[in-house]
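Shown next, in structure tokens, is the structure this report addresses.
With one protein chain removed, the remaining protein chains of the complex are shown where they sit.
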Amino acid sequence: MYPFTFTKVSDTAEALNAGHRGGRYIAGGTTLVDLMRETVERPETLVDISALPLRGVTVTERGGLRIGALVRMAEAAAHAKVRTTYPVISEALELSASAQLRNMATIGGNIMQRTRCTYFRDVTAGCNKREPGSGCAARDGFNRTHAILGTSDACVATHPSDVAVAFAALQATVHVVGPDGARSIPFADFLLRPGSTPEREQALQKGELITAVEIPAFPRPLKSGYLKVRDRQSYEFALTSAAVALHVRGGVIREAKVAAGGVGTVPWKLPAVEKHLIGERPSQALWAEAAKHAADGARPLEHNRFKVELLKRTVERQLRIVGGTK
Amino acid sequence: MSPQPQAAVGAPLTRVDGRLKVTGKATYAAEHDIEGVVHAVIVDSTIGRGRITGIDTRAALAQPGVIKVISHLNAPRLVYRGNPESIDPPGNKQLRIFQDDKVLFHGQPVAVVVATTLETAQHAASLVKVRYDATKSSTDMASAPAGEPVNYARGDADKAFASAAVRLDVTYQQPRAHHNAMEPHATIARWDGDKLTLWDKTQWPVGTQKDVAAQFGIPNDSVRIIAPFVGGGFGSAIRAWPHIATAAIAARETGRPVKLVLSRKQMYFGTGYRPAYEYRVRLGSDRRGRVSAMVQHLKSETSTYENFTEGVLHAGQMVYNAPNVRQDYRTVPLDVNTPVWMRGPGFATAAFAVESAMDELAHKLGIDPIELRLRNEPEEDPSNGLPFSTRRLRECLATGAREFGWSRRNPKPRSTRDGDWLIGTGMAIGIMDVPRMPAQARVRLDADGTALVEAATSDMGPGTYTSQAQVAADALGLTMRNVTFRLGDSTMPPTPPHGGSMTMAMVGSAVQDGCDTVRKQAIKLAVEDERSPLYGADAGNVVVRGGRLHVKDNPARGETYGQLLTRNNRTHLEVLGSYTPGETRFSMYSYSVTFAEVAVDARLGLVRVRRMLGVYDAGRIISPKLADSQALGGQVGGIGAALLEHTVTDHRDGRIVNADLANYMVPVNADIPDLRAIFLDGGDDRKADPIGVKGLGEVVHIGVAPAIANAVFHATGRRVRELPITVEALL
Partner (left out) sequence: MSTELTESAVPPPTEHSAAPSRRTFIATTTAVGGAVVAGGLMTGPAALAAETGAAEAPPSSRVSLTVNGKRHALTVDNRTSLLDLLREHLDLPGSKKGCNAGACGACTVLVDGRRVNSCLTLAVRLEGAEVTTVEGLADGDGLHPLQQAFIEQDAFQCGYCTPGQIMSGVGCIQEGHTGSADEIREWMSGNICRCGCYVKIVRAVEQTAHGK
């Protein structure tokens, strides 16, 4: 680990000041410390933001939910409002990592977490994300866990977050504050596809700080849930996952929010699947038909071809679990 | 058989070191508090093969607190005189640390940084710039040439196969796997003049002692190994890997005690692993399931500098009574570090191939898998004609079938469903040979009525501290409270490696021998002592219970060890007990049968084990509570092997790409259902050794993976011949 100076800030202005001078924010630290130890990350200054007042979970005026950036994963998952209103968020959180890590990691940090691509984590391997221009060792290497959607010639790394998949499905908004004031970024625009600049992962300006993630209100009842498929039963990143939220009224699906994880360079929203569901009546046939579109545009690699079929089946299964089989 | 009453042996005792372990007071290798210790971190090669052309240490040395950077450019030349007692692959060709500029595999240690703090040592190691002249490395067993085979043959297997009524010709693939014990390998090295002390993670203190002494060209007794606790091993700590010599070199060159702990990643190339195998089986049988021919071709990986082989041939020779068997076993030298034994070495690998093939044959013939095995059960060892010391496989099969509910099984694959899950059951046999090596133990009985028993063995988890004390307590006639067993120090009497399921049998036999001798000495002293109430009694009729010697049928006539020794002005009695294996006229193996029930998600391909049962013919069980834990642990390891574990190499440059616990999957708690172990009663095998123990640690793991694979077939109708069985194979 490279040496770094450390400062703990007590208010947002102080944080932004430190961030503007090139300081690196640290919240839970579960990704950052790990990557610093691998020398993938080499910040010169760490800015501890854990004392900032960003810990609340509040209902917004419009009936949505605003989760403070420093709310820990465990707290967010256990929060009564989150559990009752958006089970997909609670489930995605509780299927992530381990109880210990969820006690440390925060919501803001979770969506900032970096890929688990082993070549990214190994500073002796070529990786355009870590070292632009050094090539992508994963593309022709061992790429079982890599992305099949949203990839580019430069990068095929998967975004590892589970809750980000739920946020993508629910069309959350990321609230940030920076030297030029506060702004809001639609979740779909917050995480960036690699394109030719895989080193750019979030739509944040230098020194900007996430303050909250806001989930919009949906018509009630909204049934939702998260399914995570992985080799072992727990404590593993997703091979595939599906976040599904459905609003059914009068026997007809009025709202459908679907996204997939483990398959994309960013959490992968599935508008084609959603479109297929809207206006239809829940049935096993509908789930199967809609899920056929889940892997549209997929570009599998040597070791992750199975993800194409697995993704469709994952989405189909989760549509059934959330929507029932009537 | 000891005339002593057996009170401790066979009792379900808790671990004597339990309190130390649950309070964090058990001291593992890196945790010994050594004054003045500094930290060493190894720099690993980042190429798969080639030469080092330069090492720039300036940035590293500029770090405050860095004491030294050592590489082949400035390391002392070591002697490597060879250790004739080594169990390493023959030829004394072990990797010679920092002795030249050659890189033989990705991750080979090329330098070591020593600094006053761990943080500085780690950072400075990352600043060492090594230049290489890299050449293409060869790490893919499938495309590299194999060496000359080891052959075995009886009868004419090829002819018998060709003429068999039913034939099966299948090939099984098993991946490289890493032990991944929870404790990283670690060594603290300190020189006191010409004497070297190593606090080390080792399964064999005297083996490591002699290996290191040979490397440095110093007398064996100039090296002392201390290893009171070993945080798991499974075979990985049975050799003196290069980091041990590295720590010793660093300590010598800096004049300071040096602590060197491998990172989890470094354990993937800094220590050994279970090699990958390709195992082709051709089975020929008649229509009633009598196997007439078994032709087997095996191929496994090894390094370019050592030819690692293991006991992978026994199972295919002697589990079934086939008259015609032929085997050839080749190793493929690759640009990798050398493999090593891993739990159930060879035997677990063979079991997957042979037991899967038998299951395939059973299905092909329409015969129940258990019945097929019974039809091929030999009366004597078909590989050498020797009688079995004990072989209770039929009993294992019958007990297991009954307890598991095998008779309720619908033999048709893909016939049982529970919602989204397909349910299947499977079974497999495991065997493990009973290796025999000499062992010694020092027994000291003090006048205060307590005993200290010592042997240079290890306790990597099975409970050596407890079970050896149990043997000693009964043989001495003491309560457990008054017996202490110590281990983990090369100055203690030598023992075999703590592996191969040898510790209980061999060390236990030495302990019993020493304790019997001490007890008999005490009895002799008493019956010849006019002042003793036992004076004149028949020595053969005196027993000791609770530290009190008395006439067997007259408990009132006796006295305590303390009274006897004190009166005779003896502070203690002390002897060196020993076990020396004689020639044997028996075929000696432990046996197991594992039954597994799995659920396979019909659409998602996920496999989850629902329940498992192991039935064991492992000889006498000294410590049943601990044996149960060991058995369930072996099953858990088997679940990992069947469904999760797989070390992946990037053949472009020999880099291991999943060298961490987030990517090399081992089972977590949620993967493991209730598991059950049954030990056959009355299993003492006195032909194997004096205490009747055959060995347990391996056989509980062997056969688990094929039982699961066979259950997956039964659940899905799909035969997966490559481990681990992951979703790819079942979608």
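Per-chain numbering from 1; labels A and B assigned in written order.
Here, a residue touches a chain if its C-beta (ideal position, glycine included) is under 8 Å from a C-beta of that chain, and two chains touch if they have at least 3 such contacts.
All figures in this text were calculated on a predicted structure; none of them were measured in a lab.
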Sole contact to the chain not displayed, among B:433, B:489 or B:617: B:489
Contact partner of the left-out chain, one of B:44, B:278, B:660 or B:728: B:660
Selected from B:111, B:261 or B:295 as touching the chain missing from the view: B:261
Residue of B:73, B:539 or B:670 in touch with the missing chain, whole complex considered: B:670
Absent-chain contact - pick from B:48, B:107, B:184 or B:207: B:184
Footprint left on subunit A by the chain that the document does not show: 1, 3-6, 8, 26, 29-30, 33-34, 36-37, 46, 48, 50, 74, 97-101, 103-104, 233-235
Missing-chain contacts mapped onto subunit B: 13-28, 30-38, 61-67, 116-120, 123, 179-184, 192, 195, 197, 199, 224, 226, 228-234, 261, 263-264, 460-463, 465-466, 469, 479-484, 486, 488-489, 491, 625-626, 628-630, 632-637, 660-662, 666-672, 674-675
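The definition used in the following text is that only the chains that are shown with their structure count from here on.
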Cα-centroid distance, subunit A relative to subunit B, in whole angstrom: 42
Subunit A-facing residues of subunit B, complex: 46, 119, 122-123, 126, 420, 603-606, 608, 643-644, 648, 650, 652, 655, 657-658, 660, 662-663, 665, 667-671, 724, 726-728, 731
Subunit B contact footprint on subunit A (complex, rising order): 1-3, 37, 39, 116, 118-119, 122-125, 137, 140-142, 145, 229, 231-237, 239, 306, 309-310, 313-314, 316-317
